[in-house]
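Please read through the structure below; I'll follow up with questions.
Every protein chain except one is present and positioned as in the full complex.
For reference, chains read A and B in written order, and residue numbers begin at 1 within each chain.
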Amino acid sequence: MSLINFFSKNTETIIEYSGNHFTLVLWAVGISLLIWVPTGLLLTKSDKWAARVLALANTIFCIPSLSMFAILVTIPTFGLGRKSALFALVLYAMMPLIRSVYDGVKNVDRNVIEAAKGMGMSTGRILREILVPLGIPIIFAGFRITVVMTTGIAAIATYIGERNLGRFISEGLVRSNTPMMVTGALIISVIAIGLDTLLGLIEKRIVPKGLRVTR
Amino acid sequence: MSWENFRVAIFDKAPDALFVHATIVLVTIMIAILISIPLGVFLSRPKYKRFGLITLNLLNILQAIPGIAVIALALPILGLGMKPAVVALLFQSLLPIVRNTIAGLMGVSPDVKEAAGGMGMSQRRILFEVEIPLAMPIILSGIRTATVYVVSIGTLAALIGAGGLGNLIIGGLSLFRPEYLLVGAGLGAIMAISLDRLLSYLEYRITPPGMRVE
Partner (left out) sequence: MIELEKITKKYPGQAVPAVDQLTLSMPEGEICVLVGPSGCGKSTILRMINRMIEPTTGVVKINGHDVTNTDSDQLRMGIGYVIQQIGLLPHRTIAENIAIVPRLYKWPKEKIKKRVEELIVMMGLDLEKTWGKYPSQLSGGQMQRVGVARAMAVDPPIMLMDEPFGAVDPIARTHLQDELLRLQKEIKKTIVFVTHDINEAIKMGDRIAIFDAGKLVQFGTPEEILTHPVNEFVENFIGHDRVVKKLNLYQVEDAMHPVQCVVRENEWQNVAQTLKDAGTEVAFVSDQAGKVLGHITLSDALELGGDVEGFKKRVLETKKAFVQSTTPLPDALSLLLEYNSDFLGILRGEKLCGMLSFKDIRNHVYKKEGE
């Protein structure tokens, strides 16, 4: 009951926080795609660099998100606010995105590429017509993880000043306002599960037909 | 920043916080392993395959819930303290281990199992002497994922009074004491990274030389 009450009384705030949350996630995912997808593609050219960069991404990924935000806050150029939040989220997205792009492309049968090259397909064409369509299921899985993860971690950015859905939780905790806290947690959970399910459905459809059929 | 604050953070606050954090992680992972591996073994038996799919989907959904939301939802249901925190963390550490246990066991070549059966090994023996050892590296990799996750979300457990390194960070944030914050955050990062390294080394050691990639 108190949940519904809270909901109806604070509709405006909920909309405002959701909006903030979404824009942060959108920016973070957008920037991450722009940086990490090309990086992942580039890394397929050098196994040595791939190992190094993936190890780095993996290490960054291990850092607890609260720690990451906290550390960034102490760095003068970042401080409290959106810059730190974005930077942290983009860093977290490095691991799933680079890894999936790299794996997706590397997973494509080398003989297919060899044959295509031997028939005179240009590098750009091979990328467009072979590597991307064949790698897309794995790449998309990485994208899905990134989106869901970013949605969750973005909530923690409330502790460094983001006014988003995480704020309901932090405020609710401080003020012992259970309905507020639960509302925040539920909204975030529903969004995350919804996004995960939706992207999961797309992921299944995106697999090229030739890879789904057998003799 | 002052040295005095650093000293207090490192020598007075950190040992306790680190101990609590380690306890939370250790207890959670131990319980998670005790539940997940038998569950994974059970669900990978051909008879219960359908059941396995449902369970995996359920755990997948649980996994999608952001850590901070899990912690927030645990409070009104389970109350304050370390126990609720462990239960909350437990929920989300199950999936990686169960999933990898199933994947690892399914990945054992049917030929190997058949050969073992052909030599007169019972199903039980095959499980313990063939399947589990061969699946171990993958299972361990699931445990590693879960551990890193629990260390990370464990910092949020401070929000519901479980203590740990999160106390230093959140305390530091609210009191504007960067020294506390850095010590807590740094230790959290170091703990996660070193556990990740340690477990991946174990993973490497446990993999039979003939099966190592690279």
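The criterion applied here is as follows: contacts are C-beta pairs under 8 Å (C-beta built on N, C-alpha and C of every residue); 3 or more make two chains touch, one makes a residue touch a chain.
Because the structure is a prediction, the values reported are computed rather than measured.
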| item | value |
| --- | --- |
| Interface partners of the hidden chain - shown chains only, full complex considered | A |
| Sole contact to the chain not displayed, among A:I60, A:M121 or A:L195 | A:M121 |
| Of A:S8, A:T77, A:S176 or A:T214, the one touching the omitted chain in the full complex | A:T214 |
| Absent-chain interface as seen on chain A, which is shown | 109, 111-122, 129-130, 133-134, 208-211, 213-215 |
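To be clear about the criterion, only the chains that are shown with their structure count from here on.
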| item | value |
| --- | --- |
| Chain B to chain A touching residues, read off their complex | 60-61, 64-70, 72-73, 75-76, 148, 151-156, 159-160, 165-166, 169-170, 172-173, 178, 181-182, 184-186, 188-189, 192-193, 196 |
| Complex contact set, residues of chain A against chain B | 58-59, 61-68, 70-71, 73-74, 148, 151-153, 155-156, 159-160, 166, 169-170, 172-173, 178, 181-182, 184-186, 188-189, 192-193, 195-197 |
